[in-house]
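With one protein chain removed, the remaining protein chains of the complex are shown where they sit.
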Amino acid sequence: MVDFTPDEMMTIAASRLLTNEDVCFVGIGAPSAACNVARLTHAPDITLIYESGTLGTAPDVLPLSIGDGELCDTAVTTVSVPEMFRYWLQGGHVTVGFLGAAQIDKFGNLNTTVIGDYHNPKIRLPGGGGAPEIATSAQQVFITSKQALRGMVEAVDFYTSLGHGTGGNDREDTYGVKTKGPTALITDLALWKPDPETKEFTIVSIHKGVTRDDLQATCGWTIKYADNVSETPVPTELELTTLRDLQARTAAAHSGK
Amino acid sequence: MVDFTPDEMMTIAASRLLTNEDVCFVGIGAPSAACNVARLTHAPDITLIYESGTLGTAPDVLPLSIGDGELCDTAVTTVSVPEMFRYWLQGGHVTVGFLGAAQIDKFGNLNTTVIGDYHNPKIRLPGGGGAPEIATSAQQVFITSKQALRGMVEAVDFYTSLGHGTGGNDREDTYGVKTKGPTALITDLALWKPDPETKEFTIVSIHKGVTRDDLQATCGWTIKYADNVSETPVPTELELTTLRDLQARTAAAHSGK
Amino acid sequence: MSLQDAVAKYIKDGQLIALEGFTHLIPHAAAHEIIRQGRKDLTAIRMTPDIIYDQMVGMGCIKKLIFSFMGNPGVGLLKRVRDSIEHEYPRGITYEEYSHSAMANAYEAGAAGLPCAIFRGFLGADLAKVNPNIKHVVCPFTGEKLAAIPSVQPEVTIIHAQRANKRGEVLIEGIIGIQKEAVLCAQKAIVTVEEIVDDFDDMHPNTCILPHFVVDAICVVPGGAHPSYTHNYYQRDNVAYKEWAKISADRDLFAKWMEDNVMNVGPEVFEGRVAHLRGAK
Partner (left out) sequence: MSLQDAVAKYIKDGQLIALEGFTHLIPHAAAHEIIRQGRKDLTAIRMTPDIIYDQMVGMGCIKKLIFSFMGNPGVGLLKRVRDSIEHEYPRGITYEEYSHSAMANAYEAGAAGLPCAIFRGFLGADLAKVNPNIKHVVCPFTGEKLAAIPSVQPEVTIIHAQRANKRGEVLIEGIIGIQKEAVLCAQKAIVTVEEIVDDFDDMHPNTCILPHFVVDAICVVPGGAHPSYTHNYYQRDNVAYKEWAKISADRDLFAKWMEDNVMNVGPEVFEGRVAHLRGAK
């Protein structure tokens, strides 16, 4: 068996959730890597959309930004940004929206806007970008996040994007949102899915070598576990090679060659 | 001097109102001929837009429909129909909208929808097409029409598109429309412009050989004349040759060659 | 999929459907297939109901039209539609009428997944008085009263396009009209194409291409837009448009023409109809 890092496990666990039929609205970083690993392994026909307007892209190298030339060169077509948000996202064609965040709570509400008060910020973060509408227009949302106490918090300082709100049916009852919302949280330590009733994220599978103490030490709320918690299958040779090759090509390209 | 028909005079008189700086939203028939004669004579840089999405087109042959291939082949670019109406017309870039009608009243209100009652039509006409919004979004409107009692009426059966309403400032006061509306009516017998105060169309120039009796006999309202009525300059050799060549090329093309 | 199978599978009596193509790329072959299969009580949306809806109305397939300009472009009126409206022959139809700007906005809003479209329209226009679906909203920033209309959301849209590739993507170029929006606003989409090619390599990056996941059936029907045209394949048959005025004006002549040219033939005849129109373009 090959060695792998927690980051690699996170990316590969996320990639496994994607299918050939998915139309993914992809963010930069771990989501981009996960989507492209899926495309290069078990889901060659997956459709990847980046908010810059590239539809059905198949980059050989991971983009640094969501608008790198590589995305356009390999896309089925490239549309304007208004069209991307109006027709493709709001129009309901995106099956999976991939989000990350600086803060996440146990219901998958995300904050990428501000730490502290909005009008008197302690740390001003980049803001929502596409997230507020990806969170509600995509048919479901996958979230990737490294576990850490400052990131996985009891309550986010700011709802940049809606998850399951205060849990249960709050998402639809309070906000009228009919899409599924967050259906998976993939961290560097575990795979989480929302409880069918409460919608609180519960751990369904733990990555190899990780203990329940490790998990709780890096999470700001008291963790709940699903009835049957399994061990996440370790990366296959193919998955790991695909991810590492992709990252090596990317590093070479971004270093200016 | 060469002979010419009233139709030719109408088209040429209309063409003279256009300038190099104009961006014209062109309908089919006389407007299309007038715009292209202008382009081929004194206004080579005029921008012609057809509602099918062709922007800056320069057809060698007059189109039979507003979406003939010739228009696309010679256009600067061809955009979607929603873009045409949203960005280019409603966005305020059209300096002249060219309209015709089955019925017109003395304030330039037009009817291409129905003769008789809307719900129980005597004659059902094609409808408005682009006209309702061309009439209010174009910076000004030129109207071409052959004079006839059934066409030039005291009151149109249906306001397909707004002219000056009931006259005066009705256009802005009642409907909030800030564009100029109809600024010229070009018929086969005369050139009409709205009175600055009442906005009623008054004759400013009469085509050669036409009498005031001819004019009144073909118009359903009592005609008013501007203080100084001139004779419309007859077509020049260049104007007439340009128009006839254009029509000959068109006839050849549309006969299936 | 064959056009016969696609129409049989997706088009049902009583549906809300749209056949689009703005002068260019009008799906005539698909309309003929719907007529041949005897569909009834359709509510049919189309900005410019020209010959195809004249034929469908004349054959009694349609109970309601939603439209913005009803004419044989550059030629005249649609006599079968008029006969239906003015004399209820072969049946009466109702209609819901807009302007081009309104319809374009309504398709755009449908593609954008919105329930309504907002635009500056119908100012001083009587259509707003006779169509109860023309309402208004007030801009919360300026107080301006803007027209509001329901978005277009057909059960099925049919369009014609240049070609598809083996991945099921569809290329549309030239006068693209309202076709992309018509497909995106529909629950199901059928596309007839001139041909299927291996791939779309070397296309301009911003070309109008529909990805496979928004198209439900692709049917190869060469010439399928005739007498409309397909940019880069064949020209518009202006002669046929002019002849339609005569055919459509007479009930018996119309019936005979439909019998000979629609009912007793199949989609394969379209290829021959455009043979003399290929070439230059």
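The letters A, B and C name the chains in turn, as written, and every chain counts its residues from 1.
Heads up, the rule we're going with is that contacts are C-beta pairs under 8 Å (C-beta built on N, C-alpha and C of every residue); 3 or more make two chains touch, one makes a residue touch a chain.
The structure displayed is predicted, hence computed values, not measured ones.
Novice: Thinking of the whole complex, not just what is shown, which of C:Glu173, C:Glu194, C:Asp216 or C:Asp237 touches the missing chain?
Specialist: Looking across C:Glu173, C:Glu194, C:Asp216 or C:Asp237, the contact with the absent chain belongs to C:Glu173.
Novice: Touching the left-out chain: which of B:Leu55, B:Val81, B:Leu189 or B:Ile223?
Specialist: B:Leu55
Novice: Can you tell me which of C:Lys40, C:Lys135 or C:Lys256 touches the chain that was removed from the display?
Specialist: Final answer for the missing-chain contact: C:Lys135.
Novice: Given that one chain is not shown, which residue among A:Pro31, A:Gly100, A:Gly130 or A:Gly151 touches it?
Specialist: A:Gly130
Novice: Just name the one of C:Tyr53, C:Phe67, C:Phe119 or C:Tyr229 that touches the chain not displayed here.
Specialist: Per the contact definition at the top, the residue touching the missing chain is C:Phe119.
Novice: Provide the residue numbers of chain C that touch the chain removed from this figure.
Specialist: For chain C, the residues touching the absent chain are 112-116, 118-120, 133, 135-142, 144, 146, 148, 150, 173-174, 176, 203-208, 231.
Novice: Across the whole complex, list the residues on chain A that are touched by the chain not included here.
Specialist: Listed in rising order, the touching residues are 28-29, 51-54, 63-69, 71-73, 78-82, 84-86, 89-90, 109, 113, 118-119, 121, 123-133, 135-137, 158-162, 165, 171, 174-177, 253-256.
Novice: By the contact criterion defined above, which parts of chain B meet the unshown chain? Give residue numbers in ascending order.
Specialist: 21, 23, 47, 55-56, 72-73, 75-79, 86-87, 90-93, 137
Heads up, the rule we're going with is that only the chains that are shown with their structure count from here on.
Novice: Can you give the whole-Å distance between the Cα centres of chain B and chain C?
Specialist: Inter-chain centre distance comes to 28 Å.
Novice: Take the average of all CA coordinates in chain A, do the same for chain C, and state the distance between these two points in whole angstrom.
Specialist: The answer is 40 Å.
Novice: What residues in chain B touch two or more of the other chains?
Specialist: Residues of chain B touching two or more partner chains: there are none.
Novice: Where does chain C touch two or more other chains at once, residue-wise?
Specialist: Chain C, residues with two or more chain partners: 108, 180-181, 208.
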